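The block underneath contains the structure these notes are about, expressed in structure tokens.
For this view, one protein chain was removed and the others were kept in their places.
After this line comes chain A, so read on.
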């Protein structure tokens, strides 16, 4: 007769271990699937994590419009948009790998913790295989980290900090949008032509990851053309009134003000700088100028008249004349009655690029998808020939230098394209010091499950 040795202590240990095991989130333990959220039915779900409330809600809504349009095109509805001009021809309008594309949305609120929570919910509850969207680098870095742990592909939306594909780069994260370094590299030659080499710049900088890398980049590239940096003042995000920071600028000996601000902060700081009459002044015998390194259409609209003649840079603009852009603007414009913003374009492109990579890989498995994206060269998505660099998962393509239009005809052409800076001029080494140097690493790709 065998005797089973069940002690009270042993039972409790086993119970506790089992309980703890059951309590673990299923994404880390579901052993049956080969990878996290492997789609088994006739549909596949994508997660669009955009700011739907908070100060960047308008930008988030435009991203969502583009993402919905991309889903339509992937499912063979509508006119197909940039699928018709995309150089890769594997997408045929039957969804992804024959599965109909569905989507869920999350609200990042432009807060890192809220964005992580909504991404986590979409991964665990809705079973999404990919997350796309967002309009802040703080959010992008946070969500990218979460996707890496969960074994999900993250296709970043609008994020411009060098860190996203620099020191915080992740094997599961991919960025189509350009970055602060590229803005600096593209702007410097244009600024040199327009304002000369003997200039003294004063920087006001948003005090978070994007502002820091933006400032570092534009300072380096303007100093390379001979400019001097008089001062760099950090301003709190959402300060509202920047007058205390703007007032000392004229007396500092600077003749250029660089506003490393985005969104509402940029609208307010630019408006207030113009109110202070900076642009009417002569300093050091030169006309005082303002530069806004990163532009968006919504900011340009918000800043109104004040933006006229001010230089900045963009990832893409609807006024480009390539076939991809024309197809996208037509498709988007007919559906929503307005041209798409550059954050909309990047989200559309990212969704299409993900679907294409899955199809080429023949699997939704994150590591296979990542391998298909790495080193992928493509064209026809509005930015000209583009490379998804394997070393850091950053897209390399032409950058637009923009200027506030002198005589806009509608609210949509408040910015005009000054120059299309060729990709070679904005390319840098993967181990560049501004991108985390030699220590920066993607780490290993994670399939989750």
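Going forward, a residue touches a chain if its C-beta (ideal position, glycine included) is under 8 Å from a C-beta of that chain, and two chains touch if they have at least 3 such contacts; residues count from 1.
Just so it is clear, contacts and distances are computed from a predicted model.
Undergrad: Could you tell me which of "Branched-chain amino acid ABC transporter permease", "Fe-S cluster assembly protein SufD", "Cytochrome bc1 complex cytochrome b subunit" or "Ferredoxin reductase" is the UniProt name of the chain missing from the displayed complex?
TA: "Branched-chain amino acid ABC transporter permease"
Undergrad: Quick one: which of A:267, A:290 or A:415 touches the chain that's been left out?
TA: Touching the chain that is not displayed is residue A:267.
Undergrad: If the hidden chain were put back, which of A:96, A:122, A:187 or A:303 would touch it?
TA: A:303
Undergrad: Touching the absent chain: which residues on chain A qualify?
TA: Touching the missing chain: residues 53-58, 231, 233, 236, 238, 240-241, 243-245, 247-248, 250-251, 264, 267-268, 271-272, 274-277, 280-281, 283, 298, 301-306, 318-319, 329-330, 333-334, 339, 409-410, 412-413.
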